[in-house]
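Just below is one structure, and these are the notes that go with it.
A single protein chain has been removed from this complex, and every other one stays in its place.
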Amino acid sequence: MMRLLKSFLKYFSLILIIVTLNFMLPRVMPGDPMVFIFGEEIYGIAVNNPELFAQFVEKYGLNLPLIEQYRIHIINFFTGDWGYSFSFGRPVFEIIAERLPFTLLLTFPATLMSLAIGIAIGLRIGWRPNRISSRITTSICLLIHSVPSYWLSMVFLLVFSLWLRFVPVGGAPRPDSTLIEAISHLILPFSVLLLFNTAYIAMIVRGLTVEVSEEEFIATAISKGLKHWKFSIRHLLRPSLPPLIFLTAIELGFTLSGALLVEIVFNWPGIGYTMLQAVVERDYPLIHATFTIVAVAVITANAIGDLLTGFLDPRVRNNGDIEN
Amino acid sequence: MGTSRTEILGFLLLSSVFLMLIFSFLPEEYFGKKSQSPYLPPSPSNPLGTNDIGEDVLKNLLIGSRASLTIGILSALVATGIGTLIGVISGFFGGRIDEFCRSLTDLFLVIPGLPMMIVLAAYLGPSYFNVILVIGLLWWPATARIVRARAVQIANSAFVEGLIAIGAGRGYIVIKHILPNVYGVALSRFVLTVPSAIILEAGLSFIGLGDPRNPSWGTALHFALTRGALLHGAWWTFIPPGLCIAITSLAFLLIGFGIEKRYRESVKSMERSL
Amino acid sequence: MESLIEFRNIDVKFRLGKLTIHALKGINLELRRGEVLGLVGESGSGKSVLIHSVFRTLPDDAVLSGEIIYKGVNLLSMDERKAMKLIGKNFSLVPQGFGSLNPVLKSWFQIMERPMEHFGLKKAEAFLVSKELLKKLFLEDPEKIVHAYRHQLSGGMLQRILVAMGISGKTEAIFFDEPTKGLDTITKEKLLELLRFARSMTESMFVVSHDLEFIERIADRIAVIHRGEIVEISEAKEFFENPKHPYSRMLIDSAPSKGLKKCFDKIDFNSEGCSYYLICQRAREICKRNRPSWIKLESGGLRCLVDIWK
Partner (left out) sequence: MSSEERILIGCELSKEFRTRKRIIRALQRASVEIRKGERVALVGESGSGKTTLAKILAYILKPSEGRLVFRGKNLAEMDKRELRIFRTKVQYVPQYSDLALDPLWHIYDSIAEPLRIHGMVESRQEELERILEIADLLNLSIDHLRRKPRDLSGGELQRAVIARAIILKPEVLIADEPTSMLDPVTQSRIIWAIMNAREKIGFSTILITHELSIAKAISERLYVMFGGRIVEFGFTEDIFTEPLHPYTSSLIERDVYLLMNEEKIAEGGVFESPGCEFRFRCRFAEEKCKTPPPEIRMGKKRTVRCWLYGEPDRV
């Protein structure tokens, strides 16, 4: 139990640090903090009618000492008041709540499927790396690995929707559209993400498998003449699960950023697309919100990864006494 | 250990990219003329056609290589430099210092790269220097972790124990023994970080936060998307920059894996494992 | 005694960077049914490579040729999956050291993995059998240890689990790879007890070791290997009383209990004559120039020049 508490504290403090970062940035950066808190256009309007300006200063306690402001900021964060987005004319939290499901709809299944396929491929190309089929698969994964995800989306868009007209040019399915229509919108971004994450995970699993197959206990396992799939799972995959989970959780930051950019190409109204709009409009509260959501997602993934590692790796769970 | 085929292919690709860098410094008249009509398809005068404002795509591509390559390499250098330093310190000295470095590494590992850069770029304004600094500051934990593992292995080995018995000072041991042994790992990490840095920078420019004064391959993609090159079917404006990023990353990845493989071989001794 | 497994000119080469290492140079050896065969040699003599060639655990770039005959079938010519199934069913390997156990599987599971795979043993049943086995191997309370992972085992416990792995389920032959490496005298005594018990659970045993004193107390027949070649095979008693090959005699003399006589470093690996010319009592002029060949003797064989033995 102690271990769980300790890791919960660690990850909670990480979230706190992210929130503090959001709080500090506008106040540390050169220029008037008000600009960063309200966004440029609004700052222009607010300047010339003082009472609106005063009303906001009052609401966010900007005239209070820093510590007070910090306290309010923290409370606001956890009560869901993430500030007001002027470019959308709505509270930031509402926008995020509306757009997040779209991103999850895209990234969650893609990540899960790519984990399964990626592990299967990774085990195969890692176990006998010198086979011709392994070499070819590895170079394909390497190729996908080195290509920017959003560029691949543009190519897919060009080929499948412009030239071959299979799929409409991006955009989200309207709530009333039929299942096929919805899928036709989803299929391109989903396949890009799937392709990308699978290549990524396959390369990670390949590295781990090559490493584990040099261990001594592999010879013992082979001598038992197990069926290949049993051998792969028990003696290749199981021992490398802890590092695999750790690496995947770490790389999530990178893969998530890729996913956000893919959304932009396909005008898929998720967090990525929102981030682009926020950047274009210089809507700072919204920029902070999108950053926080992604950071929190990565932190949660790492927390889950930590939990799973504890569960899967006996060395971590009970390194002293034996219990059944 | 001869250089393996992968490394040779890597060097070939890399030399082609550096060739582009050199060509970018050619004087004006070598390039296609600036023409009034946008989206001209590839023609003898403009080998790669023109983009949305009539500029020659090939010229932008070559100039773009300057920003992408330098940012990629410099930020990877900063990242691996910091990573190696922290890795060696926490690996060799251990104890509380090690504990502190590890929590620092865990913290930075969790911060997502691109969103962080977007926030900072939004504040600091897009500038060449900020991008290098930010990638460097966000990407050192991966190197630190691997370098630390190797440093710990060396620090606890029998020959360092023997050195202490001979009376060698800590500084001497770090410089003469820890650093050279960690160099192989750090070098392969550096080469493998460059592609991520290039793709990350391209992502930032793709969103529109790239440095306008130093357009990179990402900037070309940004304009291609926002100015509707895609709808015009003007593939020649965005296919080449993407390919260049891919080739450069592939080159560095191949070389990086080659070095890593050679380093792993040099440590393992075959004869005694018979 | 008819032979269980027969090695016919087994040849193994590895590539190390530019140079290739010739680990085994045409090994001819047979493991007879019901005997304990000891394969003895210095480290780097290639003795473990022979075991790896049976279980196909050689590295990818190794080149293996020759025949391993088991029940009239050459295992090397069979397709890999079928051969491994046959090997897994009839033979078992007892490795050495903590590294040879899977770090994330419980001990009882690793002991019973082989019988569960080949004899259709169910998990619950296998769990009980593993406890039974460990009790037979002088372990007071196996309740706790069956659930232990690799990092929770002491030296003594590890040894019993490795031997239990070898004797769980029916086997025709158990292969031991350097069982005494790095053990101190007391633990070596305990291992002897375990091996004697293992002897009763199987037909024949193949023990590879560099520890002559240990082999003397367990093996029926002894084969000596040096730089990838078998130099002598003979019955155990006869081998220790009067070893025929000079290298065998040197090995016996160099055992620590014999007072560390200085009698080595004079083997020069000349290609045309016999390399052991300088340390051989029976050496004659002809030994310098022509290669020794294998002579069959009633109790085994010897790599020497024929006419010396006439």
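As written, the chains take the letters A, B and C, and residue 1 is the first residue of each chain.
Everything below uses one rule, namely that a residue touches a chain if its C-beta (ideal position, glycine included) is under 8 Å from a C-beta of that chain, and two chains touch if they have at least 3 such contacts.
Since we're looking at a predicted model, the values are computed, not measured.
Chemist: List the shown chains that the missing chain touches in the full complex.
Modeler: It touches the following shown chains in the full complex: B, C.
Chemist: Looking at B:G162, B:P212 or B:G228, which residue reaches the missing chain?
Modeler: Checking each option in B:G162, B:P212 or B:G228, the one touching the absent chain turns out to be B:G162.
Chemist: Which of C:G72, C:G120 or C:G182 touches the chain that is not shown?
Modeler: Hidden-chain contact among the options goes to C:G182.
Chemist: Of the residues in subunit C, which ones touch the absent chain?
Modeler: Touch with the absent chain occurs at residues 41-44, 138-141, 154-156, 181-182, 184-187, 189-190, 193, 210-212, 250-251, 254-257, 259-262, 264-265.
Chemist: Could you please point out the subunit B residues that touch the chain left off the display?
Modeler: With respect to the unshown chain, the touching residues of subunit B are 153-154, 157-159, 161-168, 172, 177, 180-181, 266-269, 271-272.
In this section, only the chains that are shown with their structure count from here on.
Chemist: From the C-alpha centre of subunit A to that of subunit B, how far is it in Å?
Modeler: 21
Chemist: Within their complex, state which residues of subunit A touch subunit B.
Modeler: Result: residues 10, 14, 17-18, 25-26, 29, 36, 142-143, 145-148, 150-152, 154-155, 157-158, 162-163, 169, 250, 252-254, 256-258, 260-261, 264-265, 275-276, 279-280, 282, 284, 287-288, 290-291, 294-295, 298-299, 302 of subunit A touch subunit B.
Chemist: Can you list the residues on subunit A that touch subunit C in the complex?
Modeler: Those residues of subunit A that touch subunit C are 128-130, 215-228, 230, 234-235, 238-239, 241, 312-315, 318-324.
Chemist: Once bound in the complex, which stretches of subunit B touch subunit A?
Modeler: 106-107, 109-116, 118-120, 122-124, 142, 195-196, 199-200, 202-203, 206-209, 221, 224-225, 230-231, 233, 235, 238-239, 241-242, 245-246, 249-250, 253-254
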